[in-house]
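Only one protein chain is missing from this complex, and each of the others stays in its spot.
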Amino acid sequence: MKREKPSKIVIASCCIMGAGQLLSKQWIKGLLYLFIFAAYVTYMVTSGMNDIKGFFTLGTVRGDAWLGIQGDDSIMMMLRGIFAFLLTAMFVALHISNVKDAKGLAKRLEVGKELPGFLQATQIFLDKKFYIVALLLPVIGVLIFNVLPIIFMILISFTNYGGDIVPPELVDWIGLGNFEKILSLTEIKDTFFRILSWNFVWAFLATAVNYFGGLGLALLLNKKCVKHKGFWRMFPILAYAVPGFITMLAFKFMFSYGGPINYYITMSGHSAIGFLDIDAGWTARIIGIAVNAWITIPTSMLLATGILSNMNTDLYEAASIDGASKWKQFIKITLPFVVFSTTPVLITNFIGNFNNFGVFYFLRGGLYNDGYFLASDTDLLINWLYNLSIDNNYYGIGAAISLIIFIITSVFSLLVYVRSDAYKKEDTYR
Amino acid sequence: MGKLKKMAVGVLCASMLLGCVGCGDSKETAGETIVLRILENDTAKKEGYLDALLEAFNAEYKDKGIQAVDANMDEYTDLAANGPYGYGPDVIYQANDKLMTYAEDKHILPIDVESLDCYSVTPEAAWEAFKINIDGTTYTCGIPVNIQEPMLFYRLDMMPEDWESNWDKDGNKVADFFENWNDLYAYSKYLRDTDTSANGDSQYGFMSSLNNLYLNGEFLFSYGAYVFGSNDDGTLNAADIGLSAGDAAKGLMAMKQMASLMNEGCIDDTIIMKRYEKLADGSYFCVVSTPDTYSLFIEKLALAYEAEGLSAKEAEEKAKENLMMIELPGKLPADGDLTKSSDAMTEDDWIDTVVMGGVNGYGISSYTKYKDACMEFVNFATSYEMIQTRMNTLGIAPTRSDVAEASGGVTDMIFESLSEGRIYLMPSIKAVDQIWVPAQSLMGDIAKDPYREAAGELGKYVTIGQLEEAIEKVDQDIYDAIFTLKD
Partner (left out) sequence: MSKKIDSVVTHMILIAVCLVFVFPILWLVLASFSKSGSIYDIDGFFPSEFSFNSYHKLFVDTAMYDYPNWLQNTLYVAFFSSLIGTVLVILTAYTISRFTFKSRKMLMKSTLVLSMFPSFMGMTAVYLMMVNFGLINQLWSLILIYAAGAPMGYLVQKGYFDTISNTIYEAARIDGASNFTIFVKVTLPLAKPMLVYTALTQFAWPWSDFILPNLLLKNKDLWTVAVGLTHLGETEFTRFAAGAVFIAVPIVALYFALSRFLVVGVSQGAVKE
């Protein structure tokens, strides 16, 4: 049987995907590569090239529905452009793998080894590289539905999209224009820092209240004198199970002037309290923290319960013998144990609270305070973003601000995460 | 690198390709019948008007091969987001401010309105709400159907027995407190003062959630305030914001006085939410609401009568007999002082009430494939018979003068108010989105002032000067919201 020269195989694969494999009679593999190659080329010719071009121009024809001119949809073009880039990146990766594969084949042929059959090779791959197989689908899903929108949003922050510039108007790339605007406009700068500082206070407070609230509840339930633990645990779980938007709407009405709380206050002869009024300030903030606690404490209680059940009770006995008080035992033994074993969860909770959209959107939407640009004094950055980009349509600016927030939060949490015990000891635990 | 990964990626690429290829418009084959998707509002659906309309239209146009169906979408569907991709309705019924934001970006078509049957019988003011100036040419992009303005709802059986002797000084058979605001204030105060219930919360006069600009616009627009000024060519100028124009601060002072006779519910949405029940149980004498909520008031009032022992049918009849919907009192004091007795005031001390209102109407989506059929539909839907049916089923105030005249009563009065400029129409430009939150934040805060003072705190808006400053700040905030981020 005549074999092709090894170098030829590699060159063939370099030019046309799968050609080398076909030359070395790896039919199935070769055809698969070839098919992908053909598919990609067809895609590029039919729409890919245009999409990439469109990504840079963001459209040249302004649509006019009255005249029947189907104009360019800039935003759609950007999206399709990103998509084309993604596909191209995947194609390049595949092409590299194809060349590597061809090199491998060539090497084997050179030393005269038999080439493995398709089925056999697949089986070996499935087992040896199980992680690739297993992660392929999740990674692709996340890429398309999470990463692509994020790339899209980041790119939007470099355009003038929003305000009057919405389809059918054409959107343009404006470089760092949005960021310059944020830094040069005092209203926006002031609002940004005001909200940022409250946002941090909120995130710390909310996380702490939820965390320790849950821990306290779990400790309480863990006491020896408490019988029927399942019964007591039922109530918080009830709160856990009701969909969040329902409880939030209910709470809003509960704290309004016409709600039951004010009803009882006025019944008892006091004047009604504007819990969520425009000048409510810290009252509204505290109510937000309480409502948030109501919603999240059940989860952290479950978490703490589980952790406490894993604790080594010997430590306590030893401490009791040493005569340490209950409080001291808690501070010295329980707390460190719980905190250290839950750092990643704490970070997730912190970020979750930092970006907690629902609470103040439901409780106190539709208010703007003095000294805030399109925001109220309880709004978190994420609420402000919503006001800017969804309610008021300033999408480009909103995207730019969210990019800034994103950088702050990700740097912060990555630092904490990488320094956490849970991460450091990650490889040594077993 | 192995094969399986490659294979999987290959399959994925192929499927994506298919997805891209298949994403072109899947054009419906028109076939014999043209199907029009009609978006109506929820009340029209609930009360059965939409069904009646579709049935009548489909019977009439069966031979011509046109069929109209319910668009089956949310009544506030955003045409700008859905229309371009083929997911919008063909004909859309919404308020003028909403429709005209679509028109700005040409999402709805300009209409040759003179060809419509309703053209000659609809007042110019209503058409005005749907006009837009693009590159120097004026187009009309919507067909007015009915007028929306805040109305006063009250129960006939709750009128004071002595109203003809004590509350109708001019003897014109209309109670004074429905004619001018000073008497409305006086009567509300009287009700409050004579409230003998334990908590003093069972007898209120005029009630309204004051944090709502649309429902309480009379406190601004009667006094010369406006939303946007005009350019020389008659188009609106979003840079000229005039909520503080004229004597707006005086109007706000009147509003503050009115707030002191309500309860804290006027600071937030409480009164809006409770108005149906509270009117039905008699604790509110009169409340502000829009005409399209008429059926909701009837529903709750009938329930209340039922609880008193009437049968369901009797209760509904009695509710219809007793529920009254009238326009807000026509005269406000020029100096903004409601506490003065109306006896001491001369003709010059009054100004006309100007409320904020809107015109709801039909628009035709630019993305419809059947423009002519849509025209047929809107022409049919705005015909005398259909508008009359609409009025009878939904209690709306039509913009067709012939229907309004024939029905007489309130409907005709609303119609007149529109023609005579006593309704300030919501401006039909996009920038109007920015006025609500700043204005309403302030109005709620002013409404809170009497309750601050009652609780022993210092009021924030005691003098006219303070109100002036506050409302000017609102203008500035709105300006900033519109222009700060513009290029």
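To keep things simple, chains are lettered A and B as they appear, and every chain counts its residues starting from 1.
Convention: contacts are C-beta pairs under 8 Å (C-beta built on N, C-alpha and C of every residue); 3 or more make two chains touch, one makes a residue touch a chain.
As the structure is a computational prediction, the values presented were derived from the model and not from experiment.
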- Query: Which of these touches the unseen chain: B:Y276, B:Y294, B:F377 or B:F415?
  - Reply: B:Y276
- Query: Which listed residue (A:M49, A:L176 or A:L238) would be found touching the missing chain in the intact complex?
  - Reply: A:L238
- Of A:A38, A:V99, A:L148 or A:L185, the residue that touches the missing chain is A:L148
- Query: At which residues does subunit A meet the chain that is not included here?
  - Reply: 75-76, 79-80, 126-127, 130-131, 134-135, 137-139, 141-142, 144-150, 152-153, 156, 217, 220-221, 223, 225-226, 230, 232-247, 249-251, 253-254, 258, 260, 263-264, 267, 294, 298-299, 302-307, 309-310, 341-342, 344-345, 347-348, 351, 355, 357, 382, 385-386, 389-390, 395, 398-399, 402, 405-406, 409-410, 413-414, 417-418, 422, 425-427, 429-430
- Message: Need a quick check: the contact residues on subunit B for the chain that isn't drawn.
- Response: 19-20, 22-23, 26, 42, 45-46, 72-74, 77, 81-82, 85, 87, 272-274, 276-278, 281, 296, 299-300, 303
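Going forward, only the chains that are shown with their structure count from here on.
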- Query: In the complex formed with subunit B, which residues of subunit A make contact?
  - Reply: 29, 32-33, 35-36, 39-40, 42-43, 46-47, 64-66, 73, 83, 87, 90-91, 94, 97-98, 100-101, 118, 121-122, 124-126, 128-129, 132-133, 136-137, 140, 160, 162-164, 166-169, 181, 185, 187-188, 253, 256-259, 262, 266-267, 269, 271-272, 274, 276-279, 366-370, 373-374, 392-394, 397
- Can you name the residues of subunit B that touch subunit A in the complex? 1-10, 12-14, 16-17, 20-21, 80, 84, 105-107, 109-110, 199, 201, 263-265, 267-271, 273-274, 366-367, 430, 433-434, 437-438, 440-441, 444-445, 448, 451, 454-455, 473, 477, 480-481, 484-487
